[in-house]
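One protein chain is absent from this view; the other protein chains keep their places.
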Amino acid sequence: MSSAGATQHGAPLPEAPLGHDPTDDVLLQGLQFKARSQWALARRRFFRHRLAMGSLVILLLIFIAALLAPHLTSYKYDELDLANTGVGPTFAGRHFFGTDQLGRDYFTRVLYGIQTTGRVAFLVAAVSTAIGTLIGALAGYYGRWVDNLLMRFTDLILTLPALVVLLTLSALIGEGSPVKIAFILAFLFWTYLARIVRGTFLSLKEKEYVEAARALGASDRRIMFRHLLPNSLGPIIVNATLTIATAILVEAFLSFLGFGIRPPTPALGALISAGQGSMLDLWWLVTFPGITIVVICMCVNFVGDGLRDALDPTQQRASG
Amino acid sequence: MSDLHTRAARGEEILKVEGLVKYFPIRAGLLKREVGRIHAVDDVSFTLRAGETLGVVGESGCGKSTMARTVIRLLDPTAGTVTFKGTDITNYSRRQLRDVRREMQIVFQDPYAALNPRMTVREIVAEPLRIHDLYDNHGGRKKVDELLERVGLNPEHGNRFPHEFSGGQRQRIGVARALALEPQMLVLDEPVSALDVSIQAQVINLLAKLQEDFGLAYLLISHDLSVIRHIADRVAVMYLGKFVEIGNKKDVYSVPAHPYTQALLSAAPIPDPALRGKREHIVLTGDVPSPAAPPSGCRFRTRCWKAQDICAEQVPDLVVRASNHPDACHFSEVQTVVPTAEAAG
Partner (left out) sequence: MAEPVLSLKDLQVDFHTEDGVVHAVNGVSFDLYPGETLGVVGESGSGKSVTVMAMLGLIPQPPGRILSGEAQFGGRDILKVKDDELRTIRGREIAMIFQDPMTSLNPVFTIGFQLGEAIKVHHKEMGDDQIVERVVQLLRMVGVPNAEDRVDQYPHEFSGGMRQRAMIAMAMANDPAILIADEPTTALDVTIQAQILQVLNKAQAETNAATILITHDLGLIAEMADRVIVMYAGRVVESGDIQTVFHEPRHPYTVGLLDSLPRLEADEKWLRPIPGQPPSLINIPPGCPFHPRCFLREGREVCRTDIPPLRPAGSADQKSACHFAEELKGHRSKFADVAAEGPAS
């Protein structure tokens, strides 16, 4: 057999580039020029999602404004001014959102309201994500009786009449404190994520790279944290984002009913509640906090959509 | 290293499997009672010596992958024993297995699923070292680079992620990972089946070279008869959870005695058009029975042209009969199905 210049006997090198041209080498390897992790790819996809990007910008503006409240307005949120009650939105005295029945500057109240709301929402998202992920992970990974036990517990929480529980708990132990309210909400919110994480872990557990880790002698903890969790982050992040929106709405609802955050701490829902009596003549008391809630929730939802699209595993390409 | 070579030269027994059984329960009903079983592996026995390759060939559903995973203790055996280097590991707990795992590793079939997509190549290959506290900051990185080079990859690409590599390259990464702990035995579960033909040859050569360099014992699982012929020293043919024939590669391929082996060999394609019409084509009737309800007696009888009453009544043992190696057929008869040519080595 005479093939010109064929490889010799004895083991040929598994990878034997034949060209001398450096571009041959790259073509030979068939690799892209830049190392790109999954995160970088996801980030690129997210940036392309214009609605999500726009919403993210708006959200950032809103929250930065809320954080900079002391600098944006000279009023305190509980500063009464009985000489200027019920003033409509005006540039005079920088009452951009007007004043309420007690002469408090509404722009200030709304800004601080956003602060409170934001704090509660993030706390709810963080705590419920943590609980949900933990329970879902344990149930999905260990399966059998652990799974059974944890899922039945989850079902139990789910069957509780949410409204009744929410109202009862906030009345009993809520004490109008944002932190306590946040925990009460988190207590009811984690179940959805637990289900999702459980499902994700169940399916990922069978993947060959997990089997490989087991074959290498990896401990359960290592497998859960190093292999399963990083690959489950997609649904977790998306869900956490959407939880923020839901938490805002529910908190507003609670505060509106008077069960949530109590005065003097400003909260958007409470503001609406306080203003609804004078809705017809002092329309700005309901409108501004209301619009704020709607805008924040919409933006959060769009960002959540963008994240879901960006992190969707079905959009990952295999090379070659 | 040389220690391994001496062991290989001595033909020391690395693995001994006796009467291995693995059933999967089928559960139904509210209380998840067992209503049936999948007889994935039923009474399989073999030995594997240092430096040699045992190829297990069979079609889908024959239980070869399950058998491989049970041997390496990713699954718990239902019955039988697995003895590795003289130690009975059949009932070892996970903790006990941790040390044993350093000596036996596995390479998986699917290069796309066998690597964690969120870890860099370097992290993937370093993981076994980290798990066993063998990765120190200086020597560890060097070792990983060495491993990558050994399998024909450029260590500079270590910071990239699996999805940036081709199938063949990913398979090499899997091999590098398996070698990190310097095992003495590798289980290879369809290592090249998911690769393009021209890449298969690269990986096959790589595996052969590594075996030569490190004196590794291979348990090679495949459905591809040509691949098995190329790499294996001894071959076992598996059907519905049992070995039906086992022996030296040359013997099994040139003088097979079990009808299933003969059918398998006659159906395996050979890329020579001149053989058309000249090869004996044994075409089996029917489909493979379900492992949940294997036929009584000889499991192959439902598709076998030699089947008689005794085949349904008595399970044929794996013993030497018509040929020079064991087979499990009541009517075993040697029939050469594959034209044998002596090629220049």
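Which chain is which? They are A and B, in the order written, and residues in each are numbered from 1.
Please note the rule applied: a residue touches a chain if its C-beta (ideal position, glycine included) is under 8 Å from a C-beta of that chain, and two chains touch if they have at least 3 such contacts.
Quick caveat: nothing in here was measured; it's all calculated off a predicted structure.
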item: Contact with the hidden chain (one of B:P128, B:G168, B:G241 or B:P294); value: B:G168
item: Full-complex contact with the absent chain, from B:K85, B:R98, B:R141 or B:H223; value: B:H223
item: Candidate in contact with the missing chain, chosen from B:S60, B:S93 or B:N137; value: B:S60
item: Chain B residues that touch the omitted chain in the full complex; value: 59-60, 166, 168-169, 196-202, 204-205, 208, 223-227, 229-231, 250, 253-254, 263-276, 278-284, 287-288, 336-343, 345
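As a convention for this text, only the chains that are shown with their structure count from here on.
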item: For chain A paired with chain B, centre-to-centre distance based on mean C-alpha positions, whole Å; value: 46
item: Chain A partner contacts - residues on chain B that touch it in the complex; value: 69, 72, 74, 97-98, 101-102, 105-106, 108-110, 112-120, 127-128, 131-132, 151-154, 157, 159-161, 163-167, 172, 174, 177, 181, 202-203, 205-206, 208-209, 212, 344
item: Residues of chain A that touch chain B when the two form their complex; value: 1, 11-15, 29-32, 35-38, 207-209, 211-219, 222, 226-227, 230-231, 316-320
